[in-house]
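Quick one: this structure, given as structure tokens, is what I'll be asking you about.
All protein chains of the complex are present and in place, except for one that has been dropped.
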Amino acid sequence: MLYFALIMSKKNNYFKHFLSIDSLSKHQIQDIISVANGFFNQDGSIIQSTALQGKTIANLFFENSTRTKSTFELSAKKLSVNVLNVDINHSATSKGESLLDMILNLQAMQVDAFVIRHPNAGAPLFVASQLKNEAVIINAGDGSHSHPTQAMLDIFTIWQHKKDFQSLKITIVGDILHSRVARSLIMALNIMQVGEIRVVAPRTLMPSNTDVLGVHYYPDIDEALVDVDVIVMLRLQKERMNHAYIPSGSEFCHQYGLNETRLKLAKKDAIVMHPGPTNRGVEIAPQIADSPQSVILNQVTNGIVIRMAVMMMTMGADT
Amino acid sequence: MLYFALIMSKKNNYFKHFLSIDSLSKHQIQDIISVANGFFNQDGSIIQSTALQGKTIANLFFENSTRTKSTFELSAKKLSVNVLNVDINHSATSKGESLLDMILNLQAMQVDAFVIRHPNAGAPLFVASQLKNEAVIINAGDGSHSHPTQAMLDIFTIWQHKKDFQSLKITIVGDILHSRVARSLIMALNIMQVGEIRVVAPRTLMPSNTDVLGVHYYPDIDEALVDVDVIVMLRLQKERMNHAYIPSGSEFCHQYGLNETRLKLAKKDAIVMHPGPTNRGVEIAPQIADSPQSVILNQVTNGIVIRMAVMMMTMGADT
Partner (left out) sequence: MLYFALIMSKKNNYFKHFLSIDSLSKHQIQDIISVANGFFNQDGSIIQSTALQGKTIANLFFENSTRTKSTFELSAKKLSVNVLNVDINHSATSKGESLLDMILNLQAMQVDAFVIRHPNAGAPLFVASQLKNEAVIINAGDGSHSHPTQAMLDIFTIWQHKKDFQSLKITIVGDILHSRVARSLIMALNIMQVGEIRVVAPRTLMPSNTDVLGVHYYPDIDEALVDVDVIVMLRLQKERMNHAYIPSGSEFCHQYGLNETRLKLAKKDAIVMHPGPTNRGVEIAPQIADSPQSVILNQVTNGIVIRMAVMMMTMGADT
């Protein structure tokens, strides 16, 4: 918590909201990493703190995501934040109340921050722009736009294992076109001035603006893996298969799946990442997911400290 | 918390249950106001306290109401009360266990108080009458009978803005016949000896016993608003329209909706209240709901301190 005290002595709240990666500076990302890292005990467990006692967050998940909702809930409780899980299906919003009205009411009930997952890109940003007061909006994924806490936990995991970003070669494999995870991660990697970002995907799952993204497109995964430090496998959404973007799960596995032969193309100490949950035997072979090079469960753990850091840096004042 | 300590030094629990408004004295209502007001910090935020640490409440909502359930949950957490949200649809009660059996079992699990919302008028009172021991029942709305915490937060909001009740003129507009909010509020206003209570509603939505209620019936909203200090707009339940009590939403808006022209009939410093959620453009114009005269979001905030006060005065002992 020392580092947090240090950076907070300068101002009241480090961030007003936490909406997307693109507004962050390299320095700010480094600060988030430092605050998050401070939550680990020596033995790798995570501290229990009363730092935000008396604060309340509301989880507003307009898309089901038990996993992300759970990490926000657990992170909040580690900081003694009260958590309100709003049942969207039975709420007044389902009766026509607007998202903004809902938030104004919850804010009047003394909710301090809102964790929003929404199918519409830009919904958290819109709400934040309409609020005139001190409520905090944290984006937990909006459409195919942004998933900034996921990108930050990915960056944190790379930092944990590799420290220096500028010398790194990183390959991202999967549905680049629809993935808010890929989109946010690529932005963050560019901010951190990563040496090289390679992306691999079927052409139907690639955006057209690869040059704007600052990435190199590889149609062939084997070429893309040569000599890289970090491999990020994206989850293959089953619904993409139904819409004929790709032929089938096994065909995808054959062309783009990470297996032991392919992993050998990368550097010896390359790490394998995946935002989870994995489709074992589709985008990733089970023995890779469970291998020492896999840092998939580290990512999950880091998701807790990153969300704690984001809560501290939006809701926490210096003391 | 000072005032609470003062009134509690005399006895163990101020109230045994909190079931309806009609059993309260003016003095008791003033005590609730004082205890609730003591939960505000100087800056308008609400204190976080350990006053009821180790106590547990169960939310038993037999009607969906995310809003009211959330306020009870948040109020409880502000006092460090453990909250158990019972999933009624999957509980043994849905398998034929009686409400009383359910409560006896939860009480054996060391639940101290039960917040009950029930479609049947009188259900919380019945349960309270059957309990032989110290469990607390708090009525969170029963049928069209009573909604005492809502009435208390309304009274608190009026007190906040007007202080003296006896000189006030208050107009309530909407479905007086079916509204437990109106019923409880009118009772409370009478106990507080409010100068004049006017009610406005279509004849199909008026009870026949207006004289017993101690109110004056106005068929015309414009007349009813002249020179009043407080305007309470009730929510128009959509299902009333289906049952042909009233012609339509826009027709209702035209005859009974509060707009800027009508608001000018009231005193210059009149406040506008609504239990929420509002049907903007039906019973209330959007610009009125958002105007400085609107205290609708204050009501929401006051709902927290009132429920905290009710919990303290039923569960809290002197220390």
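Letters are used for the chains, namely A and B, taken in the order the chains are written, and counting of residues starts over at 1 for each.
Here, a contact is a pair of C-beta atoms (placed from the backbone, for glycine too) under 8 Å apart; a residue touches a chain by one contact, two chains touch by 3 or more.
Treat the numbers as computed from the prediction; the structure is a model and nothing was measured.
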item	value
Which of A:73, A:142 or A:229 contacts the chain that the document leaves out	A:73
Contacting the left-out chain in the complete assembly, out of B:53, B:120 or B:193	B:53
Which residue of A:23, A:45 or A:250 touches the chain not shown here	A:45
Absent-chain interface as seen on subunit A, which is shown	45-48, 64, 66-67, 70-71, 73-74, 77-78, 276-278, 297-298, 300-301, 303-304
Chain not shown, touching residues in subunit B	53-54, 56, 82, 84, 86-87, 90-92, 95, 97, 101, 104-106, 108-111
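The rule is short, and it goes like this: only the chains that are shown with their structure count from here on.
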item	value
Angular offset of subunit A relative to subunit B [C-alpha, multiple of 5 degrees]	120
Inter-centroid spacing, subunit B versus subunit A (mean Cα positions, whole Å)	41
